[in-house]
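One chain of protein is taken out of this complex; the other chains stay put.
Coming up: subunit A.
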Amino acid sequence: MDFVEKRLTERAKRGDREAFAELVEIYKDKIFQLAYRMVGNRQDAEDIAQETFLRVYANLHTYDASYKFSTWIYRIATNLCIDRGRKKRPDFSLDEEVEPGQGLDWYSRLSSSERTPEDKVVTQELQQTVQDALSHLQPKYRSIMILRYIEDLSLQEISDIVKLPITTIKTRIHRGREALRSKLRLM
C-alpha cells in the first residue's frame, strides 16, 4: 500500500493527473469523513475535502516523501477544518448567483434532500446523537477523537499529523473521553 502510494505521489509530483486522481480516489472518503464529523454537514464537509485535495495538488512539490502521505493529507484536512470553525463563515443569500452571469444560484448547490442509503438506516437517531456529542467538544479534542476512533489511527500517527507530542495526544484523548462520558450520562 505504502509502495503504491509512493509511486502515485511521485507521478503526481511530475504533473501526472491520472496518478493524482487515484490518490483522490483512495483518500476522498477518509477526508470527507473527517470533515463531516468536524463540521457536521455534507456541504461544508465536501467543500473542505475539495479544498484539501486542491491544496495537496498545489503543494505536492513540498511534500517530503519520508513522511507517510496519509499523515500529510490528514494534517492539511485537520487544519482546514479547524480554520473553518475559527472564522465564522460570511453570511450569504441562497438567491445569489454562484458565479455572476452563469444563472446558477446557491440552491443548485444544496445537496438534495433525498437521504443517502447510509442515512436511511434505522440507527439514524443514534448517528445524530454521535454528531451532537462530538459537536459539543472543543475542536482540538474533537479532531483527535475523530482521528482516533473514526479514522482508526494510532497515537503515533495522530501525533505526527497534529505535530504535538504523544503525551499531549493522550491527555486530549483522556479529556475527550471524559467529556463525552458526562455528555452521554445526560442523554
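The rule is simple: contacts are C-beta pairs under 8 Å (C-beta built on N, C-alpha and C of every residue); 3 or more make two chains touch, one makes a residue touch a chain; residues count from 1.
Definition applied: contacts and distances are computed from a predicted model.
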Quiz item: Per UniProt, what's the omitted chain called: "GntR family transcriptional regulator", "Amino acid/amide ABC transporter membrane protein 1, HAAT family", "Transport permease protein" or "Anti-sigma factor"?
Solution: "Anti-sigma factor"
Practice problem: Write down which of A:Val39, A:Leu134 or A:Ile161 is the residue touching the left-out chain. | Solution: A:Leu134
Quiz item: With respect to the chain omitted from the figure, which of A:Lys6, A:His136 or A:His174 is a touching residue?
Solution: A:His174
Exercise. Determine and list the subunit A residues touching the chain excluded from the picture.
Key: 14-17, 20-21, 24-25, 28-29, 32-33, 36-37, 46, 49-50, 53-54, 57-58, 111, 116, 118, 121, 123, 126-127, 129-131, 133-134, 145-146, 149-150, 155, 170, 173-174, 177-178, 180-181, 184-185
